[in-house]
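Below: the structure, in structure tokens.
Just one protein chain is left out here, and the rest sit where they should.
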Amino acid sequence: MTKKRTVAVGIVATLIISLMAAIAPAHAARDLKGSQCGREGLVRTIKGVTYTCERVSGKLQYAEGRKLSGTLNVLCTPQELWCVEMTKAFQEKTGITTKFIRLSSGESLTRLIASKGNPEFDVWTGGPNDSHISGRIQGVLDTYKSPTRNMLKAQFKDSDGYWTGIYMGALGFCSNKNELKRLGLKAPTSWNDLLNPKYKGNIMMAHPGTSGTAYTTLWSQVLRLGSEDAAIDYMKELNKNILSYTRSGAGPTGPLGRGEIATGLVFSHDCTAAILRGNPLVVSFPKEGTGFEIGGIALVKGAKNPDAAKAYIDFALSAEAQNIGPAKAESFQILTNPSARYDRRMVNLKKVTLLNYEAEAAGVAAAKLKARFDKEVALTSSAK
Amino acid sequence: MTKTTGKLELRNLTKEFGNGNEKVVAVNELSLTINPGEFVTLLGPSGCGKTTALRMVAGFESPTSGQVLLDGEDLSALTPDRRPMGMVFQSYALFPHMTVFDNVAYGLKVKKFSTAQIKKEVNEILDSMNLAHLTNRAPNQLSGGQQQRVALARAMVVKPKVLLFDEPLSNLDAKLRAQMRIEIRTIQRRLGITSIFVTHDQDEAMSLSDRIVVMRNAVVEQSGTPEEIYRRPSSVFVADFIGRSNFLAVSEVKKSNNGAVTVEASGVRLDVNAHPQALKSTHPHLLVRPESISVKKSGTANENRKANEGIVKSVVFYGNHVEYSIDTPHQTISAVVSDPVYDDIVPVGAVAKINFDESRAWLLPSDSAVITTEE
Partner (left out) sequence: MALKKSGSKYDIFTKIALVLVVAIIFFLIVLPLINILIFSTQPTGSVIVRNALSDEVTRQILWNTMKMGLSVAFLGTLLGFLMAYTQARVDFKGKKILHIINLIPIISPPFAFATAIIVLFGRSGIITRGIFDWRPTLYGYPGLVLVLSLSFFPIAYMNLLGMLRSLDPALDEAGSSLGANKLRVFRTVTLPLLIPGFAGSFLLLFIESIADLANPLIIGGSYTVLASRAYMAINGDYDIPMAAGYSFLLLLPALLVFLVQRYWAQRKNVVSVTGKPSGRSTPVTSPIARFFLLSVTFLLTTLILMVYATVLLGAFVRIIGVENSFTLEHFRFLLGGFANAAVKTTTILALIATPLAGIFGMLIAWLVIRKVRRGGEALDFLGMLGIAVPGTVIGIGYAITYNDPVKVAGVTIFPQVAGGAAILGGAIAIVMVYVIRSSPAGQRSGISLLQQIDPSIEEASASLGAAGGRTFRLVTLPLISGAFLSGLMYAFAHSMTTLSPIIFLVTPDISILTQKILAEADQGRYGNVFALCCMLIVLIMIIGGLINLLVRRFQVSTDRPLVTGR
């Protein structure tokens, strides 16, 4: 071939390639709207535009993309490590600067109420949903129905859209193997086991005033015994064996691990996490049935960045996000997204009897029941 | 009133602090006998050991070696509270949380006197010292002089055998000091309590003491009556410490057979008295106190004194006396003339005729050499 021809071929090739490049859409700039939700997740962000998955006429497809900007402030109630990981993941996925603080459910609610006039947070994630219900009653929450909701069971969401469940935990007994042996006891399998005088000074639980876990315990008694009076009576009896009440739900795991007490009333996932850290503990459940909590997520009323908040809610409900718990954050709650992976360290719900826990009723009765506990039970702890 | 108890004997009292290379000798072989009722002052510059010596007598310092004997009894084994001594401190050390009455009553309470007795004794002594109107005051409501007297009353009311004073007047102003001196002396004489007084103030020493012990660098330089110390100091240090002095450089010393001593000093020939050691010393000094020098305008008739001449460097008129500073060819001389005739005062720059009173002059050995008996 002559030199002239080589050059001509080269020019034409370049032209064709350029033309093709111009016509062919960049993979990154592809508009996802309408396309089928893929394995990549229910929330996808491409070039700052976030698409969330929706069920439209039976099909799962990506809905209108939202361009997110600004900062997202998250009020996070579960374990700090989980908050850290979730925040990191969301930030990486969407590019939105995300910050959080971790406060217990009581503290969270108070903060929201205190900053009602000028909300500090955009979304409230985690914590038993009866506190979200209280939040609704206090007027600090807004509604948002994430498309992913449709995939969840009915018990994991409310009808109005104030809260949606992201995890679930079962209340159980967490016992120190060595202490049980020393006392000549087997791991408790009934609420009445705890009333055994051998347990005197050997039980710890959180205080219903500050801990959602403890309130769950308290309300569980109402459910299984039939009335608030009966529940208070049981707690009075139990109180005789209780060494002291901790501030947070997982608090008893510390003394448990050290062998200061034999048994604690905690959510089983907290016990599991403690076991994995090296504590000689064992989980058991009461045969009469136990309470459970549903961890909720909610949109804060007057959020400064509602779009990002909604994207966060979508994200939290996705399997991808929910898998972070057991994988990276030492959290073993049961996950609400049906596609999320079941980790063997999570509680096997088939083996546990759950009481018919109604968050609504529990939330409404909270204030008065807690006051009763304060007056009739809490300050009379004399167990040594 | 003659006392028979209260004879204090210090035998070779020594106190050393620290050890090895940092050993400091505060008191070196101090030996002293104090007779009952005697008022002895330990006088010296700060650091000479006088306070340490006093504290050893009181029992607040234990001697490294040596003994303290009271009426023949060795006190070494006794803690301060067992020694029958009273002490007046420099800071008065009145108990701030007690009234004047309670302060003075303290020692009596310790001795388990009855309430009635205490009341009687305390009121008596407060009365005698003009402090009765202050009985219920707190120490911080008293003036310095009043505090001082309360401290004294407190020490005396328990009738100690020995009274110790640790520079008690140094915090008072001059006038008050003078007053207190008289008062202390009066009371002491009346009660006849053996007293040891520590001070660095020579006026105090002179006016209060039966005997003065001049100390320097942990040793006794000289011990004697105020007159002896003043007129017959045993060293340049003592001479200079008490009163003012002129030390004339001596060029020639001659001792005649009958014991009279003649010196040539400052260009004048004088017959003087001499310290026994002075004659053996290589460089003796002639002490002439300023008040035994007469100063006249030059040209006046000679008196019965050996004369010299000099230029007046400064003259200060104090009313009842004049102080001169006169330059002679040999040295500068200080002179004091009492009750001067105004016209006779020699002005600055003029020539003055100086006459030394040789009966008052005193020949001293050279200083700082250890005066040993073999010399």
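Read from first to last, the chains carry the letters A and B; within each, the first residue is number 1.
Everything that follows uses one rule, which is that a residue touches a chain if its C-beta (ideal position, glycine included) is under 8 Å from a C-beta of that chain, and two chains touch if they have at least 3 such contacts.
Keep in mind that what you see is a predicted model, and the values were worked out from it rather than measured.
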Chain not shown: contacting residue from A:D31, A:E92 or A:D374 | A:D374
Out of A:G65, A:P147, A:P252 or A:G291, only one touches the absent chain, namely A:P252
Residue, one of B:L42, B:M56, B:M87 or B:I184, that touches the chain absent here = B:M87
In chain B, positions touching the absent partner | 58-60, 79-82, 85-87, 89-97, 106-107, 110-111, 139-140, 144, 147, 154-155, 158, 164, 171
In the complete complex, which positions of chain A touch the hidden chain?
-> 73-74, 79-81, 84, 88, 99-102, 104, 106-107, 109-110, 113-115, 117-121, 134, 138, 201, 207-210, 242-248, 250-261, 274, 277-280, 304, 367, 370, 374-375, 378-379, 381, 384
